[in-house]
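Notes to accompany the following structure.
As you look at this complex, bear in mind that one protein chain is not there, while each of the others sits in place.
In order of appearance the chains are A, B and C, and numbering begins at 1 in each one.
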Amino acid sequence: MELKIGLVGTGAIGRTHIERINHKLHGARVVACSDVNAEFGKSVAETIGCPFYEDAELMIADPSIEAIIVTAADPYHERFVMAAIQAGKFVFVEKPLAPEAEACKRLVEAEIAGGKKLVQVGFMRRYDPGYRQIKKMIVDKTYGEPLLLHCAHRNASSGDGWTTPMSVENSMIHEIDVLRWLLGEDYVTAEVAFGKRTRNASGDLQDPQVMILTTKSGVRIDVESFVNCRYGYDIKCEVVCEEGTINLPEPANAMIRATASRITPICSDWSQRFVEAYNIEFQEWINACKAGRVDGPTAWDGYVGQVTAKAASKARDTGSVVHIEVEEIPEFYK
Amino acid sequence: MELKIGLVGTGAIGRTHIERINHKLHGARVVACSDVNAEFGKSVAETIGCPFYEDAELMIADPSIEAIIVTAADPYHERFVMAAIQAGKFVFVEKPLAPEAEACKRLVEAEIAGGKKLVQVGFMRRYDPGYRQIKKMIVDKTYGEPLLLHCAHRNASSGDGWTTPMSVENSMIHEIDVLRWLLGEDYVTAEVAFGKRTRNASGDLQDPQVMILTTKSGVRIDVESFVNCRYGYDIKCEVVCEEGTINLPEPANAMIRATASRITPICSDWSQRFVEAYNIEFQEWINACKAGRVDGPTAWDGYVGQVTAKAASKARDTGSVVHIEVEEIPEFYK
Amino acid sequence: MELKIGLVGTGAIGRTHIERINHKLHGARVVACSDVNAEFGKSVAETIGCPFYEDAELMIADPSIEAIIVTAADPYHERFVMAAIQAGKFVFVEKPLAPEAEACKRLVEAEIAGGKKLVQVGFMRRYDPGYRQIKKMIVDKTYGEPLLLHCAHRNASSGDGWTTPMSVENSMIHEIDVLRWLLGEDYVTAEVAFGKRTRNASGDLQDPQVMILTTKSGVRIDVESFVNCRYGYDIKCEVVCEEGTINLPEPANAMIRATASRITPICSDWSQRFVEAYNIEFQEWINACKAGRVDGPTAWDGYVGQVTAKAASKARDTGSVVHIEVEEIPEFYK
Partner (left out) sequence: MELKIGLVGTGAIGRTHIERINHKLHGARVVACSDVNAEFGKSVAETIGCPFYEDAELMIADPSIEAIIVTAADPYHERFVMAAIQAGKFVFVEKPLAPEAEACKRLVEAEIAGGKKLVQVGFMRRYDPGYRQIKKMIVDKTYGEPLLLHCAHRNASSGDGWTTPMSVENSMIHEIDVLRWLLGEDYVTAEVAFGKRTRNASGDLQDPQVMILTTKSGVRIDVESFVNCRYGYDIKCEVVCEEGTINLPEPANAMIRATASRITPICSDWSQRFVEAYNIEFQEWINACKAGRVDGPTAWDGYVGQVTAKAASKARDTGSVVHIEVEEIPEFYK
C-alpha cells in the first residue's frame, strides 16, 4: 500500500518533493497539502488532484494522513513538526529543524516525551553516493583515522539578500551535519575567519569565509564558504587520513576537448548536484515510515546542527574560538 | 493506478527487474510471472506474492495483465514477444529481440500488421546519463559533425564459456545499438580484427577484438572488445567532432591518494556501471506504457542491431569488409 | 671540451637547435653554419658569431668541425648525411632521414661500408619522458604483453598546403617510429582509412585519417591523424596490455575552475608539447658524440620508418592492406 502523505508548504522545494514522490519514487503519494498562501496552495492541490487544507494542523491531525512533510518557511517548522509529534505521525522536515536551538530542543523533548522517534531532518547530503563512499572508508578505517578535513561549498551567486551570517546558518549548516555524520563524533570548537572580500559580494556581505571546527578526538576541519564564486555550484571534501586522503567524487560529466582545453562541466546549482541524494533520501524515508521507523537524521541531529551553527556565528561576531556545549546524547537517540 | 506487469523468465536479470519495479520505481507492479523451470519460478512467485503461470502464453493473454516483460532465454524471445503482440500488449524484451535477424524481422512484420508499436528492446545504454549528454551535444552540433568514434568495452573476465562470436553478438551489440542511436544514422559496413591474443583468454577465444563500423554519412567507428581485461568493467566512448572531442564520463567515484598514487576505483561489473541506466529505462517504459505508447528502442532497432551483428560476425569469419544491407526504415517506425 | 658542431639549414628549426645548444644544453657549440640561401644564412651566422660556409660540403669536411646537424630541406638530407658519413663524422639529421626509402637505403649501406655508426635521426618522441615511462612498463612487462595500441595525433590547423599523403609521411611518421621503438618489433601490415571529412579541411585533403599497423607478434595499432582538429595540439597513446592499460601522460598544466567548468589547457603546438623531448634528445646526442658513439634512432630506424610510411601511403592509395617488406636488420645495427 502507498504511504499517504500530507505536505505543508507548497513553495518551490515542496512542489519538487511532490513531483518526486508522486512520479518517481516507489510506495508513497502526497494525498493532501496545505500552505499559508491559500490561493496559491489551492492551485497546487488542484494540479495534483488532492484536497487542500487551509489549516495545516487539521491536515496533520486527519487520521487518513499517515506521514507529514514540512517544507513551510523556517519559522513555522516548530509548529508543524510539533503538531505531527502530537499526532504521533512520522514527519520529514526540511533543514533547519527550527531556526533557533531552543526551538529544536523543545521538539527533541516533545519527541522523547512521546516515546517514539518520528522526526527526520532534511540533511540530504548523507544520502549522496559520494559522501557514502567516504563514510564507508572512514568506518572501515581503510586509510586509518581521519586527521584533517578540507572542504569547500561554493555557489555561483548569492543574490542580493544574502547576509554574512547566512553563509554559516544556511549554507555551511550542510557541512556541519554531514561532517559530524561522516566522522561519527561531536564538535568541541568553532571559529570563523574571512578571506579577502570579493568585489562580487553585494552590500556588507563578507565573502568568502572559512569556518573551522574541531572534534572531540582532535580532528580539525576547515570549510570554505564562497557564495559568489561565479563559476558554478561546487562541493569539495577531502579527508586526510593516516595513510591516505579521500576526495569527494566530482559529478560524472562528459570530458570535452575543445578551445585549447580539456573541459568538464560543473553543476550550476544544488538541485542538479544533489538530485540523486534527494531521491535516495525520500525513498529511504518512505521505506522506513512503512516499516514503522526513522533511520535518517534525527531531531537530535537537527538540534546539534543548530547549536553548532549558533556557536560558529558567535565565533564570527566575536572573532574568537567558541566552545560548543552540547549535552550528552539522550539514550533515546542512540 | 499501477501498471500491472506479467514477467516471463525469473532468472537473475528477471528478478532484478522485479525488485526494481516493485520496490524502487513508480507506478507499476509485477503481478504475475512465469518460467520454463516451474519449480524455481513458483518459489519466485511466492517470494513476491503473486500468481505463477506454468504456461507463459496464458499469462500474456490474461486480460488482467497490462504489460509484459520478457527476460526468458534468448531463443524464447520470439515466441513470447509474438504472443504479446497478438494480445495487443506492450512488451519489454531484454536484448536481443531475438538471436536471428529473420526472427526479428517476423516480429517487426507482426507488429506492423497489428498496427500499433508495442515492443521495446532492452538497450539500456540509451538511458545512461553519460550517453545522453553526448547525444545532446551531437544533436545540437555543439562541436560540429561527428567524424570518428573510438570506443572500448572491457570486462574483467569472460568465464570459460565465452566464444569468439559472443564478443560481437553479446557484448558489442550494445555499442551497435547505442552508437547508431547517438549518430542517428545506419551503418553501411562492418569489419572485425583481432588484437594480439591475451594469455588470459581460455580455449580458442580471440580476445581482444576490434570491430569497425562505418555509417551512411561516412563516420568511422572503432570498438575494442576485451572480455578478459582483468582490471574491471570499463566503457569508453570518444566522439571526435569537427571542433572538439566528447568523452563518455567516468562513473563518479572517490579519488584516493594512497600508496604513492592517485587512485579512482573502476566498476567491477555492468550491473553496477549501468544501474542508473536500468532505473531510468524502466521508469520511462512504465510512464510510456501508461501514456499508451512506446518511446524506447523499437523492434526495428532490435532487428537492425541483429542484422549488423550478423554482418560483423560474417566479416570476422571471412576476414573481409561486409556491407550491411538493411531495408529502408518502414514509415511505421519513423 | 665543447663539441664543435656545424649546422646545415638555418631555417626555423635549425635556429631553434642552435639556440638550444648554444644557450641551454651542456658541452657543445654550433661553431659554423651553412644554408642554401646564402644571404639569410650569413645573417644567422653573424647573429651567433660564427663563420658561414656557402658550400655546406666544405663545412662538413672541415677538420675543425667535429659533428654535423642537418636541418636542411628534406630533399637535401641524403647529400649532407652522405658527406658526413664520408667525412667520418657524427651527424644528426632531422626526420625524415630522406624522403625516399631508396635514399635511406643508400645511406644505410654507406654507413655500414664506413664501418662505424655515425647517423642519428631526429625522432624526438623517444626522448619524451611520458613515452619513456610507457617503454619502461612494457619492457618490465608490468601489465603483461601489449595487445592493442590506440593513438591520436592532432593538430589545431594544417594550413592550406597540407595534402592527404602528408598525414602519414609528415605527421604519423612520428608514431611509426615511436611505437616501433616502444614495442621493440617491426611492422608487418599497414592500412589507412578515412573518417568523415571535416568541413575545416581545405582543398582535397582527407582529414581525419586512421592508420592501422600490425606487428610481427600480432599487436594491432590504430593511429588517428587529425590535422585540423581545431582545439589544439594533442597526442594520445593508450597501450592495452594483458592486465592493464597505460596512457601517455597529459602535459602538466594548471587546472582551473571557471565558467561552469574544470579546465586544463592543452598545448597549442608541437614545439611547446615536446620541448623537453628535444632538450633531452640533443643533450644525449652531444654526450654520446663526445663518448664516441650513437645511441639514438639510427639510419636503419630512419630507413624502416620510410619503408613503413611508403607502405601506408600505398595502402591508402589502393584501399587495401599492404604487407611491409623490410629486410632483416643488419648485424651492424643490432
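Definition applied: a residue touches a chain if its C-beta (ideal position, glycine included) is under 8 Å from a C-beta of that chain, and two chains touch if they have at least 3 such contacts.
Bear in mind that the values here come from a model prediction, so they are computed numbers and not experimental data.
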| item | value |
| --- | --- |
| Candidates A:Gln86, A:Asn200 or A:Thr259 - the one touching the absent chain | A:Asn200 |
| Given C:Ser64, C:Asn253 or C:Ser271, the one touching the chain that is not displayed | C:Asn253 |
| Given A:Asp128, A:Glu224, A:Glu281 or A:Asp301, the one touching the chain that is not displayed | A:Glu224 |
| Absent-chain contact - pick from A:Glu102, A:Glu242, A:Asp269 or A:Asp295 | A:Glu242 |
| Contact with the hidden chain (one of C:Ala84, C:Ile134 or C:Ile266) | C:Ile134 |
| Residues of subunit A (touch criterion as defined above) contacting the omitted chain | 144-148, 150, 152, 193-200, 208, 210, 212, 215, 217-220, 222, 224, 226, 229-231, 240, 242-245 |
| Touching residues (missing chain, whole complex) on subunit B | 156, 230-232, 234, 250, 257-266, 268 |
| Touching residues on subunit C - with respect to the absent chain | 22-27, 129-130, 133-134, 137, 143, 243-259, 283 |
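In the analysis below, only the chains that are shown with their structure count from here on.
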| item | value |
| --- | --- |
| Top chain pair, ranked by number of contacting C-beta pairs | B-C |
| Where subunit A and subunit B are represented by their mean Cα positions, the distance between them in whole Å | 38 |
| Distance between the centres, which are taken as Cα means, of subunit C and subunit B, whole angstrom | 45 |
| Euclidean distance of C-alpha centroids - subunit A vs subunit C, Å | 58 |
| For subunit C, residues that touch 2 or more chains besides their own | 230-231 |
